[in-house]
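So, chain A:
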Amino acid sequence: MLSIENLKAKIDEKEILKGLNLNIKPGEVHAIMGPNGSGKSTLSNILSGKKGYEVNGNIKFEGENLLELETEERAHKGIFLAFQYPLEIPGVNTNTFLKTSINAIKKARGEKELDAIEFLKLIKQKSSELKFDQAILNRQLNVGFSGGEKKKNEILQMSILDPKLSILDETDSGLDIDALRIVSEGVNSLRNKNNSFLIITHYQRLLDYIKPDFVHLLKNGQIIKSGNFELAKELEKVGYENFN
Partner candidate 1 sequence: MTTKKQEFKMDSRQKEIENLKDYKYGFSTDIENIRAPKGLSEEVIKFISKIKKEPEWMLNFRLKAFERFKQLKEPNWQKPKYPKIDYQDLYYYSAPKSMKDKPKSLDELDPKLLETYKKLGIPLQEQARLNGIAVDAVFDSVSVATTFKEELTKQGIIFCSMSEAIQKHSELVKKYLGTVIPTTDHFFATLNSAVFTDGSFVYIPEGVKCPMELSTYFRINASETGQFERTLIIADKGSYVSYLEGCTAPMRDENQLHAANVELIALDDAEIKYSTVQNWYPGDKDGKGGIYNFVTKRGLCKGKNSKISWTQVETGSAITWKYPSCILKGDNSVGEFYSIAITNNHQKADTGTKMIHLGKNTKSKIISKGISAGQSDMMYRGLVDISSKADNSRNFTQCDSLLMGNKCGAHTIPYIKNKNLKSNIEHEATTSKISDEQLYYCNQRGLNQEEAVSLIVNGFCKEVLQQLPMEFAVEAQKLVGISLEGSVG
Partner candidate 2 sequence: MENQIKSNFEKVISKLSFTNAQKEIKEKNIDNFLKKGFPTKRLEDWKFSDLKQIISNNFEDLNFLNENNTELKKDEIIEDLEANKLIFVNGVLFNVDFKYENLEKIEIEKNADLNEEVNQNALLNLNSAFVSNYIKVTIKTGYQFKKPLVMYNYLTEELNSSGINTRLDLDLENNVELDIVNVSNKSSNKNFLNFRQKINIGQNSILKNYSLDTNQTESIKYTHKEINLSKNSHLEYFILSTGSKFLKHDINCSLNSEYGSISLNGIINLNNDQHHEIKTVINHNEENCKSYQLIKSVLNDDSKGVYQGKIFVDPKAQKTDGYQLSRALLLNESVEFNAKPELEIYADDVKCSHGSTSGNIDENSIFYLMSRGLSYSDSKKLLTNGFLNEVIEKITNENIKNFVKKTTGIEV
């Protein structure tokens, strides 16, 4: 589904990713762990097409050259990024935002757009599946949301937009244990043989709830070690500095 070959990225002349390789097949859950400044967030930004990076290397998503696509085109193809810091957009209702977003994607895919009733039905179904309180959907997008509410909102958006590849950028940061469990259950309920996940995290605790198929250690802009869930435990035990 996704193959990254020798990915290098610079921002303001500073090299952050220095030749990264990664392959994700449909249905797989990969976790990328690494210390602060190792390039984790850069990777998620480059996958979703944030501007401002000088990028070299190859990224193929379902056979297509991802680097040639605009951010919104990647979203149309099924890439979803759950932001580490979801943005506040004053005055815009979360419902309105979601409806605009889902219809933009459906339109790009040549599917029929949802009318108001179908949309309401969909979010009602999704939020009850995820056990989220629908009330936040009537509030302005992320404005005045607690950290936990913002992250739950990201997961709800993920479930409604039904992406092929979901990237979770430090989704666990700032979550208490209950919110962490709810978010993880949400992610787990979306796992199936077609959908893939890339989970970026500093800590192992999220991975206790979302068991990844593969764990990669990112350090100094490269994946220096890959393994299964056991690697995550090991990392947590001995610390990043002891891996070279």
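Throughout what follows, a contact is a pair of C-beta atoms (placed from the backbone, for glycine too) under 8 Å apart; a residue touches a chain by one contact, two chains touch by 3 or more; residues count from 1.
In picking the candidates, the idea was that all candidates are chains of the complex that A comes from, given by their letters.
All of these numbers come straight from a predicted model, not from anything done at the bench.
Within the complex, chain A makes contact with only one of the listed candidates (1 or 2), namely 1. Interface residues of chain A facing candidate 1 in the complex, by the touch rule stated above, are 48-51, 70-72, 74-76, 80-81, 83, 86-87, 89-92, 96-97, 100-102, 104-105, 108, 140-141, 157, 161.
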